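A single protein chain has been omitted; all remaining protein chains appear in their positions.
Moving on to subunit A:
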Amino acid sequence: MSSGVYKIGLLIDEKRYEAIKNLPFASKMKSMFGGEIRMLEVEVDEDTAKKILAAFPSARVDARGFLEDLPVAFKSALFEAVVETKSVGKEAFEKVFQKIDQIKEAAKKEKEYVPPP
């Protein structure tokens, strides 16, 4: 892994938007593809990225430096932590890592089955 800051993109639908619209970072949200998707970009430092990649074997860094192929359970937990800590920084990740075993457990099931839409 090269040095530098990585990112995780959290997809924001209407329900999630309601939860964060009044937080300071809500204005940083990106509208994509003609507004059909909104995304909140959360920065990830080198150490945290390493911990995440070690916790989830299918995760990887893509061409843009985004951590991708993360379990849905991890992304949901990260979003909840962002709301809870009102932060898109280290505090949010600390919150997530407090229950990483639980997330890994959920992710294990998710690796085998996610209900189709």
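Basically, a contact is a pair of C-beta atoms (placed from the backbone, for glycine too) under 8 Å apart; a residue touches a chain by one contact, two chains touch by 3 or more; residues count from 1.
Quick note on the criterion: contacts and distances are computed from a predicted model.
The complex appears with one chain absent; UniProt names that chain "sulfate adenylyltransferase" among the candidates "PTS system, fructose-specific IIA component", "Molybdate/tungstate import ATP-binding protein WtpC", "sulfate adenylyltransferase" or "Cytochrome b/b6 domain protein".
The set of subunit A residues touching the chain not shown comprises 1-2, 9, 11, 13, 32-34, 36-37, 53, 57-58, 60-64, 66, 68-70, 72, 75, 111-114, 116-117.
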